[in-house]
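Below: the structure, in structure tokens.
A single protein chain has been removed from this complex, and every other one stays in its place.
The first chain written gets the first letter, and so on, giving A, B, C, D and E; residue counts start at 1 in each chain.
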Amino acid sequence: MKRLDLIFSERELDQILSALEAADVPGYTVMKHATGKGPQTVVSEDMEFTGLGANAHVIVFCELEMINKIKENIRSILNYYGGVAYISEAIEM
Amino acid sequence: MKRLDLIFSERELDQILSALEAADVPGYTVMKHATGKGPQTVVSEDMEFTGLGANAHVIVFCELEMINKIKENIRSILNYYGGVAYISEAIEM
Amino acid sequence: MKRLDLIFSERELDQILSALEAADVPGYTVMKHATGKGPQTVVSEDMEFTGLGANAHVIVFCELEMINKIKENIRSILNYYGGVAYISEAIEM
Amino acid sequence: MVSNLVLQNVLTPPVLFFFLGTIAVAVRSDLEIPAPLPKLFSLYLLLAIGFKGGIELEKSGLGGQVLPTVLAAIAMSLLIPLICFVILRLKLDVFNSAAIAAAYGSISAVTFITAESFLESQNIPFDGFMVAALAFMESPAIIVGLLLVKLFAPKNRPNSREMKWGAILHESMLNGSVYLLLGSLLIGFLTAAYNPGGVEKMQPFTGKLFYGAECFFLLDMGIVAAQRLPSLKKAGSFLIMFAILIPLFNAMIGVFVAKALLLGPGNALLFAILCASASYLAVPAAMRMTVPEARASYYISTTLGLTFPFNIVIGIPIYMGLVNKIIPSLG
Amino acid sequence: MVSNLVLQNVLTPPVLFFFLGTIAVAVRSDLEIPAPLPKLFSLYLLLAIGFKGGIELEKSGLGGQVLPTVLAAIAMSLLIPLICFVILRLKLDVFNSAAIAAAYGSISAVTFITAESFLESQNIPFDGFMVAALAFMESPAIIVGLLLVKLFAPKNRPNSREMKWGAILHESMLNGSVYLLLGSLLIGFLTAAYNPGGVEKMQPFTGKLFYGAECFFLLDMGIVAAQRLPSLKKAGSFLIMFAILIPLFNAMIGVFVAKALLLGPGNALLFAILCASASYLAVPAAMRMTVPEARASYYISTTLGLTFPFNIVIGIPIYMGLVNKIIPSLG
Partner (left out) sequence: MVSNLVLQNVLTPPVLFFFLGTIAVAVRSDLEIPAPLPKLFSLYLLLAIGFKGGIELEKSGLGGQVLPTVLAAIAMSLLIPLICFVILRLKLDVFNSAAIAAAYGSISAVTFITAESFLESQNIPFDGFMVAALAFMESPAIIVGLLLVKLFAPKNRPNSREMKWGAILHESMLNGSVYLLLGSLLIGFLTAAYNPGGVEKMQPFTGKLFYGAECFFLLDMGIVAAQRLPSLKKAGSFLIMFAILIPLFNAMIGVFVAKALLLGPGNALLFAILCASASYLAVPAAMRMTVPEARASYYISTTLGLTFPFNIVIGIPIYMGLVNKIIPSLG
């Protein structure tokens, strides 16, 4: 089992979730209101009321095949708008 | 050292935390207001003001023995109400 | 690639982020309003309006060398004020 | 005449803001009211409704129509779930039927205050003690719902999860919104009785601000209700029909009971709307805890996605037309 | 005389609370207004501005100066981005130039209401229909910005991301804040027309409370604006100059157009401030989605970190001085 962590701007949340649902992932969890800093941008809490919004942190527990399925689609969104995606190992309790 | 990620409805938070404390886990962290989708349910932010509430994401860093101790109790709660639990490796910095 | 999870009181957030930025980490993500329990303290949501504030959960994806660079500085803050730091494996998607 | 009432109802700010919210979802505007702001308005409205109701109750005392009306309201909240349960069992299992039945036996405070605003805009008088009826209709329906599960559920429910009476009463009486409403009612009562100056000083907060806060909250309710619609489609046509026809049916019973209670047209409309409305606050919370077998999306999408909009947009004026037909105005 | 106006402006609660916020950042106080509270005030202000504007519009009708003023305002929101774009292209690429240009063509509602408060404190009358001008200046500037990208952007933008007209119109018209403002305007209009009692009942929420909520929000704006300053430094002196000189320039054009429209001094100031102010709500949201190549820190730190404070502290009284020079008072 894998754990996929996606962090990107809230404004792309609908797009990313559509991509996940299109691939029929078994589930996902979304935490909004994250802030942070990346190679491209700084996202701070005080900007949440401007149109820009904060970041979302999405966690997906799924099999590696699933990740391979969604990889390209998600990478293309993240490359365009910014954001990161990391995979780690996990096993069900 | 292990890292345990529990994701489930906020309404079961007290029950889960009691289970953790009963087993004397060294500590835990709770992040509320998570939303998500699982095999059984969809939890969206707009439902937070209905009685249903959002999800909670609980992180526990502890030894494997500890996890074995709490496993059964927590699984029984998650099986009944829904929710997921995953274990991964972690080492203290 | 490593994933570093730092959990500590929001009041030390500026200090920790300064330490991270001083070491030129490639990026980080901050989730505030976390609550929890540790060997030293209990942090509950209802205390957020007192001066104490809640916890922050900071995630850093970076190389091991980076972690070695920031280790000492961060440990000294966490030892003084409380908080935990764990490392796990991660690979970029 | 009813269509005239519908139009008059639709052109009030609360209903217009509700539409603004639903249309926002329909046209995919990114307008959103982030958590926990809706909770702020929801808590405020419950507190203000309760407080104002308590003051009125102190004024009117428990004599006259008050006690009979409250008792009749409680009776309705016991009866309606039974009727609904029988109907729902035609298509659904015991768990879902009981949970949805409980929701329709209970009430929606926002529907109630929208009806009050409608009456005010029509200059039709009504009594503050109706809030007491509102407050006492939340819990009984929950208890009936849980009893239905206890009686009719398949016997293979895990033993360890057996429903205990303590838990049932706890969930039904001490649910946050029930508790805040009843508590504020009591505080309003005590303040009016012992500290009239306090009533005056609360007035800008609980009185003057109320209408605007109601509009703001209905804007959010419009968004939320519209977001429930897709899951309503999945629920199927039986539940969709149910969510529209049952309020009509319950309102009709309500009007006749109101006539028997000799209530004036204003109170009669409020009584009807209590019967017709369904809970999306107290009941879902209680059901989620005690009947996790029921699908939350069923009882949320019917009550919130359909019955709520139906009631505040078309229901209220239709029930008013009914009241006008059946109960002769005293004016 | 202008310095006198500046002083009078600075000593009003909204501007004082704005200073309190900026100083908090400067002295590193830990004062903060956590999310989503600023959003609450921002939504409230848009709703209240729109609602009040709708009522006034209903009163004044669309005759007289109303239609010409609104049309001129729309023209300005098309023209200003073009001017800005030409200037910005001296130093910046197409993406950044277009995004910043769009922001300056659009408006800032909070700057507008601070100008209204200033007029009230000076007892200078102005008309409610100016809110309609405000509401209609948000979208055109966004469209111009996106057109500029479409026309002048290097042709190697990834094909899959090509801008579609639907998306452009969607982003410009259905952005949450534009939508709420226009929607509330319409609701205010309808309420005033069909339900005057509703106007009365909204008054404590949308009217009485407004000034205080504005102050609270400006406290937060002070904090946010001051936090933008460091990234402004990175943006460089060209953008810093731009963020101060362009509002002056746009205000001047605005005053002359206002004179041509025969607006009174109050309306003329509001027209000038619409031209001078820049958007940090609707435009950034639209640009983030459609022109991710532009650096958000550029258009946020110029509009929010510099132009906004400049306008509300010094700009308003300066433009008032200009109006007094150019437009003879009718009193």
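By our rule, contacts are C-beta pairs under 8 Å (C-beta built on N, C-alpha and C of every residue); 3 or more make two chains touch, one makes a residue touch a chain.
Remember, it's a predicted structure, so these values are computed and weren't measured experimentally.
Contact with the chain that does not appear here is found for just one residue of D:T12, D:S29 or D:T206, D:T206.
The omitted chain makes contact with just one of the residues E:L16, E:A193 or E:L229: E:L16. Residues of subunit D in contact with the chain left out of this view: 35-36, 39-40, 43-44, 47, 51, 170, 174-177, 179-180, 183-184, 187, 190-191, 194-195, 197-198, 201-202, 204-206, 208-209, 285.
Summarising the interface, subunit E meets the missing chain with residues 8, 11-13, 16-17, 20, 23-24, 27-37, 40, 117, 120-121, 204, 208-209, 211-213, 215-216, 219.
Although one chain is not drawn, its touching partners on subunit C can still be listed: residues 9, 11, 33, 41-42, 44-54, 76, 80-82.
The criterion applied here is as follows: only the chains that are shown with their structure count from here on.
Farthest from subunit B in terms of Cα centroid separation is E.
Per the C-alpha superposition, subunit D sits rotated 120 degrees relative to subunit E, a value rounded to a multiple of 5.
If you average the Cα atoms of subunit A and of subunit D, the two centres end up 38 Å apart.
Distance between subunit A and subunit B, defined via averaged C-alpha coordinates, is recorded as 20 Å. As a whole-number value, the distance joining the C-alpha centres of subunit C and subunit D reads 45 Å.
Touching of two or more other chains is recorded for residues 31, 33, 45, 88-89 of subunit B. Shared interface positions of subunit E, i.e. residues touching 2 or more other chains, are given as 35-36, 39, 175-176, 285.
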